[in-house]
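In this view, the complex is presented without one of its protein chains, the others remaining in place.
Just so it is clear, A, B and C label the chains in written order, and each chain counts residues from 1 on its own.
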Amino acid sequence: MKLIKATALGALTVLACSSTLSSAAPTEQNTVKINAPFEFSSIDPSRSGYVFTRLQVIETLLNVDTQGNLIPGLATDWQILEQGTRWRLSLRDGVVFHNDKPMTPANVVAALKIALQKPGAWQGVPVKDIHVINDHQIDIELNTAYQPLGAVLANYASAILAPEAYAEDGLAQQLIGTGPFSVYELAVPHRAVVEKFDQYWGQKAHVEYARYLTGHRAEARVLQARSGQADIVFGLDPAAVPTLKRLPNLEVVRSDLPRTLVVKVNASQAFLDSVEARQALSYALNRQGIAMAVLRSPEAASAQILPPYMSDWYVADSDSSQNLAKANKLMASLGWQKNSEGWLEQDGQRFEIEMITYADRPELTTVATAIQDQWKQIGVKLNVNITNSSAIPAGHADDSLDTALIARNYGVIADPLGTLIKDIGQEKGGDWGTMNWSNSYVKTTLTELLSETDPSVYRQKAQRIAQAIYDEKPLIPVAYYVQQTAVSKRLQGFRFDPYERSFFLNELTWVK
Amino acid sequence: MRQLLLKRLLQLIAVSWGVGTLTFILMRSLPGDMAYRIAASRYGMDAVDNRAAELVRQELGLDQGALAAYWQWFTDLLSWNLGNSLVSGTPVSESLWHMLGHSLLLAGAGMLIALLIAIPLGLASAYWGGWLDRTLLTVSTAMRAVPVFVIGLLAVILFALEWNLLPVAGFGTPAHLVLPALTLALSLAAISNRVIHTEAQRVFGSSFYEFARLKGLSPWQAFQHHGIRNIAVPVVAFLGIQLITVIEGVVMIESLFSWPGIGHGLAHAIFARDIPVIQGAALMMGMMFVVLNTLVDIACHYLDPRGGRIA
Amino acid sequence: MLRLSFTQKSGLLILALLLAYALGAPLLQSGDATTQNLSQILTAPNADYWMGTDHFGRNMWLRLAEALQLSLMMAALCVLTSALIGVTAGVLAATRAPWFDRLMDGVVTMILALPGLVLVLIFAAIVPGSFWMLYVAISLIQWIEYFRISRAITQRLTQSPAVQSSQLMGFGEWYIFRRHYWPAIAPQLFTIAAFGAANAILMMASLGFVYVGIQPPLAELGLMIVEHFSYYSDAPWLLAQPLIALALVVLACQLMGRGKSL
């Protein structure tokens, strides 16, 4: 009787076992194992195309170099005609899809037209028409000049797939791209294996296979790196970096990227509507302490939202040091006094605000906890609420948001103007930008820059906008986001793309 | 026997309806607008904005009245169509079966190893007692005092990192199953070995066992004919109760070792507010729980003709 | 009234020590558990930080005390509420009309359909990070244990000669409860309460582990273990402290629950 129960259970496990084990051709030696925090909920480029451009399965017409300038991709060159309302792109020849069919201008136009209707990067681009000119050129006609169109063409949402890849409703159901790797095996949402594509037009890959696995928990990813089960691990929790650095089998690559940890402030909220209050909150931040103790990179502290190398948008003299005295003086000038428990109070109301953040990026919860204590020193009671990232746009839409801690990437589109327009240029600000900030000058100047061609005028207006943001603090920057990646020493030639567009797997080689 | 199965069937129906409605009500009252959450999971955290949320709302008809949604969900449930995951769009039942396979594999392996550890130790400590009994008592008490994920963390530190023997997380090769199953097994065996010990001591000390020896049966014959079955009845009944700890353990271990089972799926779906997957997972877990309980009932009935469950 | 066995006495002793530490700690060192000192992070236990500082430079001596206070309070509250509801429901189910008994049975089967943790997970997701929602969810699950025991004992006693003779002698319902049902239920309650307390603490810690439990800056043992796990190699004592505290408080409860050594 006991025997029967044991065999029944045994049979069950064997049956379940066989159904899950896939005998992948990739072996330990020929596969680069990648682990990152981002899930791909579907294979449509508009939804999670960024995973597949990084895995170099799909490519865009234009690419971006490390300084953020546009460089040729599937298009060899591009001319901007008729004051920016017509872009002519000449396509590279000898480009082959993964189904061995050559890429024709008609394929490109079809792919772009599909990408046009989907939400994401193509939002707000005034496209009139896209059509083929001859056997190697296509034209994009715009209703009005749109300077950031180049950056949009470099965005993952405008990746070019073979016609057979799309279903009738325009959603991609098969990833037939042009990149140096083709899809070998897919398990939505957290496992993908790609294989070397020999007819690639550019530099062919040396590595046979690459396997991408989503690791939700930050400490689980660190364990993968330590134990060598993953060769490249993105999104390392800064806390674990010191220990990883001491390990012999891997090295930690630190890279700055145009992503900034920023406190989004609702400028119409009762306590936060005055500039002095926002400046006080900014002075109360101990940015050096956070950068050193939490982010583990002392020089990441910053009082501006954009990095120094975007010189047009970087204000020369900015001070990011903590100044509690000034902060207290500013608060006092607004009529706030500290009550018995040390919280600021004014005619019966306590200075109590909420900060929303999300746990997908490990640094956000720790930085929020640090800010909470620092604002407590000047009497501001901050309640931290860790939920899902969607609560922030929702809070923006119904004005229920006080503050939110976000990690905004201003480099998704190489030139920050596009993002700035989306974040600051709109009437109420942007879901991931300012909120109810009343500064008409900044809004009008931003739209003017769209069609500004003279670099010196462009720079002068950009500087004035940057100065206004720095002074009135509609967004309180905390620090630049530092991306830490663990790379196994059995690989050579890894380089990190600051614009997070590609893993450059085709440049990787095994260490002999 | 038939009456027992009928009762379980009724419970299955009540459970599925109850669990389904409970999760439905709970999820409708979740704070934060569902459309935004789903858009976030679909289009990536930083790219979600009002336009994307609006699009999601129309596409999935999220703003239809609660009652209409409930009725529509109820009719789907009857035809065992659990709808599609709001996030990935794949049919819920398909991904759930996949997850259920993993969870059953983990739970099965965990319980099997737990029995392999608990039975010999329990019987030996009951038969010889002395220092073995005392050490087992202290180890079991210590093991029960820590949550299952702590055992998991310690196992990870020891096996995966210091000795680098076993993979830390994920799935694929059988080696991936070892650590999670071992963690679950240790947490289960810590309790079941003491239960087996107590039941074995009860039987060895009982007068019918002594009379069997007085009748002239050798110690081994007495154990074989009278010992095993009398010990097995309460132990199997206890396994029925331990199912709760098995499933709770599975939820924790899956999220620690990111084992793609139903517990992990549920925890993740709750975070992403993916209602169909939550209802499907909660339903599946409820049914799995009732089915496993029925199996234990049948085993108990087969073992103990007196019908009553001792435990 | 309770004759405690050796195991129960040792459990009580550990609990008393933990309580003394949890309540005494803030008196011995000033400052509060959330003040950060970003220049003093991960310092080992030394003269002015008796138990060292965590990854925010917060004083672990105070923080661990606060976490223990939270766990013990949760355990006490859960035990009290679930005992109250469970016993009353149990006695009423055994003594009142049968339809009430069937109704309670239905409710119990419904709740037992899902393992406790899953139900608490869903509840905690509704109001993330609120201590009170966790308390409601855990008590909702734990009262069943008390209900089943008190109903079983009361059902057995209603047929017993003692109750019949008290009824014959004209005593009322309340007296019968006070003299017959309660003395039989009370010793069992102590065991369930002790294990209930242990499970409540374990459940809260587990929820912290899945990031659905308590929100910062509140100190909670489960969340602490998770946060400190990544420092296990360069500050092992930081991970060890909450781990040992959690193990001790759960061990104390379980020892108290175990009349005879199980």
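Just so we're on the same page, a contact is a pair of C-beta atoms (placed from the backbone, for glycine too) under 8 Å apart; a residue touches a chain by one contact, two chains touch by 3 or more.
Assume contacts and distances are computed from a predicted model.
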Practice problem: Tell me the UniProt name of the left-out chain, picking from "Glutathione import ATP-binding protein GsiA", "4Fe-4S ferredoxin-type domain-containing protein", "Heme exporter protein D" or "Formate dehydrogenase subunit gamma". | Solution: "Glutathione import ATP-binding protein GsiA"
Quiz prompt | Contact list for the unshown chain, restricted to visible chains | solution = B, C
Quiz item: Among C:50, C:171 or C:190, which residue is in touch with the absent chain?
Solution: C:171
Quiz prompt | Absent chain, residues of subunit C that touch it | solution = 160-162, 164-166, 168-171, 175, 179-180, 182-183
Quiz item: Where does subunit B touch the missing chain, residue by residue?
Solution: 206-208, 210-217, 221, 225-226, 229-230, 233, 303-306
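To be clear about the criterion, only the chains that are shown with their structure count from here on.
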Practice problem: Sort the other chains by how far their Cα centres are from that of subunit A and give me the top one. | Solution: C
Exercise. State the pair with the higher C-beta contact count; candidates are A-B and A-C.
Key: A-B
Self-check item: Centre-of-Cα separation between subunit C and subunit B, whole angstrom
Solution: 22
Quiz item: Counting in whole Å, what is the centre-to-centre distance of subunit A and subunit B, each centre being its mean C-alpha position?
Solution: 38
Quiz prompt | Rounded Å distance between subunit A and subunit C, as computed from the means of their C-alpha atoms | solution = 43
Quiz item: Which parts of subunit A, given as residue numbers and ranges, touch two or more other chains?
Solution: 387
Quiz item: Among the residues of subunit B, which are close enough to touch at least two other chains?
Solution: 31, 255-256, 271
Quiz item: For subunit B, which residues count as touching subunit A in their complex?
Solution: 31-33, 36-53, 55, 87-90, 101-102, 104-105, 108-109, 111-112, 115, 156, 160-161, 164, 167-174, 228-229, 232, 255-258, 260, 268, 271-273, 299, 302-303
Exercise. Give every residue of subunit C touching subunit B within the complex, in rising order.
Key: 106, 109-110, 112-118, 121-123, 125-127, 198, 202, 205-206, 209-210, 212, 222, 225, 229, 232, 243, 246-248, 250-251, 254-255, 261-262
Quiz prompt | Complex contacts: residues of subunit C adjacent to subunit A | solution = 34-36, 38-39, 41, 55-57, 128-129, 211, 215-217, 226, 229-231, 233-234
